[in-house]
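Structure first, then comments.
A single protein chain has been removed from this complex, and every other one stays in its place.
Chain naming follows the written order as A and B, and within any one chain the residues start at number 1.
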Amino acid sequence: MYKQIGVTGKPNHLLRDQMIRLLIYLMVLCVSGVFLWILLDLIHGGGALLSWDFLTDVPRDAGRAGGIGSILISTLLVLLIALLVALPVGWATAMLLAEFIPAMSLLGRWVRYSLQVLAGVPSIVFGLFGYAFFSIYLGMGFSILSGGLTLACMLLPILVSTAEAGLRAVPESYRLSAAALGMSRTATLFHLLLPVAAPAWAAGLLLGIGRAAAETAALMFTSGYVDRMPESLLDSGRVLALHIFDLSMNVPGGDAPAYASALVLIILLLVINLIAMQLIHFWQRRKLNTE
Amino acid sequence: MRFWRQSIWITIAVLALSGAGAATLTTPHKLVLTGSSTIAPLAVELGRRFESLHPGVRVDVQTGGSSRGINDTRKGVADIGMVSRAMKADEQDLQAFTIALDGVGIIIHASNPVTSLTPQQIADIYTGKIANWQELGGKNARITVVNKAEGRSTLELFLTYFQLKNSDIKPHIVIGDNQQGIKTLAGNSHAVGYVSIGTAEYGAQRGVPIKLLPMDGIAASVANVRNGSYPLSRPLNLVTRMTPTGLVKQFLDFARTEQAHDLVEAQYFVPISID
Partner (left out) sequence: MTWWKRSILFQSASIDKWLQWLLRAGAVMAALIMVLIMLFLLLESWPALQHIALIRFFTDETWHPLEDHYNLLPMVTGTLYASCGALFLAIPLGIASALFMAFYASPRMAILYRRLIELLAGIPSVVFGFWGLTTLVPMINQWQPPGASLLAAILILTLMILPTLALTSHAALTAVPGEYLRSAAALGLSRWGMIYGVVLPAARKGIVAGILLAAGRAIGETMAVLMVAGNVVQHADSLFAPIRTLTANIALEMAYAMSDHRAVLFVSGLLLLLLVMVLTSLAGWLGKEHHV
């Protein structure tokens, strides 16, 4: 620290700053370039198919014709169930780990370790587990419910680790001030720490949604393959990512609808992201301004 | 244990806000098919037409491979299993009904000047004895050998026909499903592989740069699989645990009548009739 302060004014430091700036810009350019390349490829391959009918129609001729209406509904239902289950459990775990028990306690270490391992379990193993546990043992069969619960298991590590990191990054002084004011820890958590940590939580949530919406292998064995409009949560329903996988790997001539479905999935995520960011922003501002 | 199961169930039911669904699990008007990803698209179409002929019936098709079809049928999770190969000796507890035939053909990139390979040459390529297209009258380029993953029925068929062991094969790329093979071949002008003929013909007719090579002098085409002259073909089977009755029997019968032939042909398979 001391040394750095001493030499900031020197020209070689300006040069170094410029070089690093250039490097970062180059890397960002590189990432954006590749991403746009993929996006353009997708638009080129499937843009022509996109229409309102494509979004609302049910698939026909193994997905080569028709649309993806029923698949969109199934995707949203699976996502909803996964989040409904994973968010409370995951965020509760994060709060406990970050605020209520010492980092080195037995429970804390065990839970954190389990979750880190869970993060490395390949999705196909989750799929086989979900099939054996939810679909067969609990008797849910191939259903949106079973798929959603399997996904919830997969999302936990992401939700917990991002939320915990967010809470831990809040400076200790906040907690000390709150304690000095005689606030209960619960109140400190909800009124002070959560609003500050909200962006990290949002990042975790969005990562989770992204991962869930893009999941194939875990859902193949659980929520299943049926491309019809689901009538209840116990019906099997094919999700968008699985539809894309099936079209590109199994259906001859399925490339164009596969590209188009991928585009829809990306747009869907964009919309979800925008809504989530607005909500978080709104909530954070209200919390921080009124108190 | 029972209590726990019930309490988990109750929690879930509350979470999901769906009390009405439980009844649908046991309705007699639902047929569940699971298994081979090759047959699944066909089964979906068969199911759709079957539903229109029998109002109130639901046909649910799940994919995941032939072995899943067998396992699920044995466990009773599925009413009908889909198996894209002949039945094995230890699978005699299941009853198989062949609904269609599918051939396996050797494919290369369309720009490759080679027009035919003898069985000996194919065996030599796959065992690494021939490594350059020049030795076969093609360009001077290394051959990229594309093989299928262990356990796949097309691999078994290929190995038996050429009397090879999988451990003798020296592959450069190992693939899973047929479409992956087609895409790999289309992107590599020096590759050789083998896939379902129906899939390959469909692609070739729609401008994918691949071509099918004749096998033993017989052109690899759906027509030659149909008339039985093409040597490398496999049955596409539907299997059941018990002698089929009721809805299951109706579906199996339907899948093998004239009514279903256009659907089978639309997926580039060869239909089989019981009548």
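Just so it is clear, a residue touches a chain if its C-beta (ideal position, glycine included) is under 8 Å from a C-beta of that chain, and two chains touch if they have at least 3 such contacts.
Since this is a predicted model, take the numbers as computed values, not measurements.
In the full assembly, the chain not pictured is in contact with A, B, by the touch criterion defined above.
Per the touch definition above, the residue from A:V125, A:L176 or A:I275 contacting the chain not shown is A:V125. Considering the whole complex, the residue from A:I68, A:A82 or A:L115 that touches the absent chain is A:L115.
Interface residues of subunit A with the unshown chain, by the touch rule above, are 1, 4-5, 8-9, 13-14, 16-17, 20-21, 23-25, 27-28, 30-32, 34-35, 38, 41-42, 88-90, 92-93, 95-97, 100, 107, 110-111, 113-126, 128-129, 132-133, 153, 156-158, 160-162, 164-166, 168-171, 181-187, 189-191, 196-197, 199-200, 203-204, 206-207, 209-211, 213-217, 240-241, 244-245, 248-249, 258, 262, 265-266, 269-270, 273. Subunit B meets the missing chain through residues 37, 64-68, 70, 88, 141-142, 144, 149-153, 165-167, 171-176, 180, 183-184, 187-188, 190-191.
Everything that follows uses one rule, which is that only the chains that are shown with their structure count from here on.
Across the complex, subunit A is touched by residues 5, 8-9, 12, 15-16, 18, 20-22, 24-25, 32, 37-38, 40-42, 44-45, 58, 60-64, 68, 75, 77, 176-180, 182, 198-199, 202-203, 206, 266-268 of subunit B.
Across the complex, subunit A meets subunit B through its residues 61-63, 81, 84-85, 135-136, 138-139, 141-143, 145, 149, 220-221, 224-228, 231-236, 246, 248-254.
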